[in-house]
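Only one protein chain is missing from this complex, and each of the others stays in its spot.
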Amino acid sequence: MHPELAAQLTVDGLLLGGVFALAALGLNVIFGVTRIVNLAHGEIIVLAALCAAVVFQRFGITPIELLPAEFIAGALLGAILERLVFRRLPPDPAGAETTSLLLAFGVAYFIVGFSLAVFTGDFRSVAYLTSSWQLGPISVGQSRFVAFVAALAIAGALAVLLRSTALGRGLRAASQNVEGARACGIDIGRMRTISFALGSGVAAAAGGLVSMIYAVNPDSGSQLTLLAFSVVALGGLGSYAGTLIGAAILGVAVSFGGFLGSAQIGQLIPYVIFIAVLLFRPSGILGKSAT
Amino acid sequence: MTDRRIAASVAILALCAILPPLGSGYVQSVFYIAVLYIALAYGWNVIAGYGGYLSFGQVTFFGIGAYAVALGVTQLHLPWLLCAFAGGAIAAVLAVPLGYLMLRLRGPFFALGMLGLAQTTRIAAEAAPFTGGSAGIYLPPGSNTLPAYYWTLAVLALAMGMTLWVDRSTFGLRLRALRADERAAGTLGVDVTRFKVMAFVISAIVPGLLGGGYAWYLTYVDPASVFSTHIELQTVAMVILGGVGTYWGPFVGGALMSQVSQSLGARFPQGHLMIFGGLIVALLIALPRGIVPALTAALARRSARA
Amino acid sequence: MRLILLSRAVAGAVAVAVLGWAAPAPIAAADQPPIVIGATISETGSYAVDAKYALEGYQLWIKEQNAKGGLLGRKIELKTYDDASDPATAVNLYERLIDQDHVDVIVGPYSSAITAAVANVAEKHKMPMISPEVSAAAPFKRGLRYLFMGIAQSTHYVEGVIALAKANGYKRIAVTGEDSAFPRSIAGALPDLAKAAGLDIVYSELYPHNASDYSAVTQKIKQANADALFSISYFPDAIGMLRALKSANVPLKLVYFAVGPSEPNFGKEAGKDADGVLATTNWSANLKTPNNGEFARDFAATYHSAPDYHAAANYSALEVLGAAIARVKSLDQEKLRDQFANTKMQTVMGSYEVDPATGLQLGYTSLTLQWQGGKQYIVAPPAMAERKPIAPFPAWSAH
Partner (left out) sequence: MSALLDVDDVARSFGGVRALDGVSFRVDEGEIVCIIGPNGAGKTTLFNVISGVMRPSKGDVRFRGRSVVGMPSHRIAAAGIGRTYQVVRPFSRLTVLENVMVGALLHERGLAPTRRTAATILEAVGLERFADAPAESLTLTQRKRLEVARTLAIRPKLLLLDEVMAGLTPTEADAMCAFLRTLHEQGIAAIGAVEHVMRVVMSISHRIVVLDFGKTIAQGTPAEVSADPAVIEAYFGATP
């Protein structure tokens, strides 16, 4: 393969990885603290993307300008979901895992119905930053680059938040040892609400950026959930660096697999890698191994 | 109690066998869809309800069954019923290695891994040289509703029978134990992998058999319609509504939802999904184990007071 | 005992629900009950995108016809249900329309898969059905007597674009599109058409439905040094592919996306990037067909948006249906069938004419449109062109 082509495919793959990472980060935040896989995650991304498209077309506000509002709205939605729905899980842990999946399934169903009622089945998208920069022989799509940078920034911000703030310490404590954290006076319920708010806020921000790359309709959510989950599972649940690395690996694999193999192979790579990795290394590439 | 269940089940199945031919084509197709989904729900309930492994990919086996009939009838010129049987057999055979592989994943990993598997099979069916690809396969046109219906009803009877067996057998006891705590079940001598795979195979045979009837009913098969996420999600929602891991849950949830979604969905296409989603969430919160266990418990309380 | 009671209650409820529906609908006391036309629309699910136009096309014709006094002295009514883009649901709902709602005539749903299943129901009930949305030939090659194609055959879709490529000397063409029945029917016809025009297919590959990304396909098109891209895409993949092409700066002289950009919405979602994009449509407001201007005007006035070809196709299907009823002066299904099979007439879409043996459309042809300055213009065939095609496709930096 020509080195220029290999470089271009790598860049494409990394940028695609940025999109994957955006979709996955929020899911990982929620899982890290609550051990809940929010199946409605993709639906929240889509809902935010649809909002971004409508706002752009009506008022000319770009998804980037809208980002703070999207984050706040997503965070509110997440907090409400946690308080109203996910707080009511049964106490026994085996039952809680199943019930949380079922609840999330119901929430996803609800959001799809809501989005259909509000936005119809039309595909929407934002025509903003669609050009590319030419760096020598390599072209870099602007919106993808923005998404890539945003993914890095969000992952960085999450890392700083978790490492260096009191809230972050609380969240980490809640994610590692519920009983211990409770004994230290940490309000576990509040930490769970905050993690849902944070995760859903990130999902909504991701939705705004995704609207510049793809056209989505209310039914596009489950696909995104699956993709996001593949990234998280690959990178390791609870690890943000793992999410970035997992997303980059998947992005590059999809890029090369789609080019050297077929479009079908490109589409299937995320699932195949995700299942293969889990079978051989259940904790993901950077996850803490289970004891 | 088991005898009463058998009596009630037989009565319901007999009713389902007698009524449709008396009604119009519409009545027949309503029965077909209701019975199809109830049977799918029973199939799903074994691995998900009794085994505790939520799957979003059992539709894989449904699609395989549908293709068994489509290909068997058009390419090999075999009778469709034979192909429909073969569909169930193929599903069972494939489920063994797939079960060994996929059941090493747990909880959300298994659930979403199965969703990925269904997508993988769909794309494979679109690309494979022998499936007719995405253009699909046309079966000979004909009045197939009643034959497809009776086949589906027979599969429902089988699925209910197997559920009853699971419910009252040592196999079911082991399955419920491993659902609660796999590790403890293992150290108590339960061959966890073997029984999980067995449950998975049962949950594959049922959709595998049903798929063939579906192909015959529609007279057309394409990857998007038989490996459809829509069918999978609808089935899952039904069992959740009725009660996961209970004998009557799939029946009540399936009957309720296929009826309501047909009357409600056809009139309020956008709104009804929202109502369903809300209903699922509300039910899970208010009655965490579904309608049937809640009703049973309420009835038990009443008779205890009386 | 508890469970048996419970199960009896459930069984009873199911039986009541089902049989209750099966009871014939009460017939209105009026002397002249309306003529009811039945159909399903994919209002939700994967085919939901075009449903709005399809439904409005039906509704508009009925509104206009009722304003003219209806048919056979009777008002006309439309009865539709949402089939959720699911074939089994559609079969069920057509049975319901026929058996329970006792509609007088039926028209087709959307998509090949659903039509294939529903056609079998129409055949069983011996009710003729014009399918206004299925352009692939396969469903018509099963020996069905009651199914008729109400839209141009998909093999015609690319003719105008091939001619354009040939005229401009764009010899190297790349073919891609969604891997589903309709795009496949076009992609399958392209090699012969290209060969006849002396063009070379330098790349050909379909991508799966719901593809997660298009950048690898785009890169292959770039590496193949293609002049012209024939991407048989629906709406979302057309947008995704367009973005990926621009992102990768693929130098193309012709960009064609089949049906996705024929939707008026495309310009809104794609923005300036739409400029120069070619597409196929089966209808234009500028067609010199009977009542076409009136149709376009009424549609815009009623629904506050311009119609697309789905609206026109569904509208024309009812034009053919209405003419047939008027001619046979009854709702005799067999006579209507013969009318559908043998009529040659002008609708807003052009000349309706089918092969009486198969029901395949022979009359309608397709038009090639191009987005220019944020609007759609017909650019081929030359006889109907509103503007000259812009060729080559503008450089990406010029968008």
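Here are some notes:
For clarity, chains are labelled A, B and C in written order, and residue numbers in each chain start from 1.
The working rule: a contact is a pair of C-beta atoms (placed from the backbone, for glycine too) under 8 Å apart; a residue touches a chain by one contact, two chains touch by 3 or more.
Remember, predicted model here, so these are calculated numbers, not experimental data.
Checked against the full complex, the one of B:Leu76, B:Ala184 or B:Ala282 touching the unshown chain is B:Ala184.
In the full complex, chain B touches the omitted chain through residues 168-170, 173-174, 176-177, 179-181, 183-193, 245.
Basically, only the chains that are shown with their structure count from here on.
Taken as a contact graph, with one node per protein chain and an edge wherever two chains touch, the assembly is complete, since every chain touches every other chain.
Averaging C-alpha coordinates per chain places the centre of chain B 33 Å away from that of chain C. Look at where the CA atoms of chain A average out and do the same for chain C: the two points lie 35 Å apart. Multi-chain contact residues of chain A (touching two or more other chains) are listed as 116, 120, 262, 264, 267, 270.
Multi-chain contact residues of chain B, defined as those touching 2 or more other chains: 123, 126-127, 269-270, 273. Only residues 37, 39, 85, 88, 90, 94-95, 97-99, 101-103, 105-114, 116-117, 120, 222, 225-226, 229-230, 233, 262, 264, 267-268, 270-272, 274-275, 278-279, 282 of chain A touch chain B when the two sit together in their complex. Put simply, chain A touches chain C in their complex at residues 5, 8-9, 12, 15-16, 19, 53, 57, 116, 120-125, 127-128, 130-132, 134, 139-144, 213-217, 219-220, 223, 227, 254-259, 262-264, 266-267, 270. The touching residues of chain C, counted against chain B in their complex, run 1-8, 10-11, 13-15, 17-19, 21-22, 43-46, 81-82, 84-89, 91-93, 95-96, 98-100, 112-113, 116-117, 119-121, 123-125, 136, 138-139, 141-144, 179-181, 184-185, 206, 208-209.
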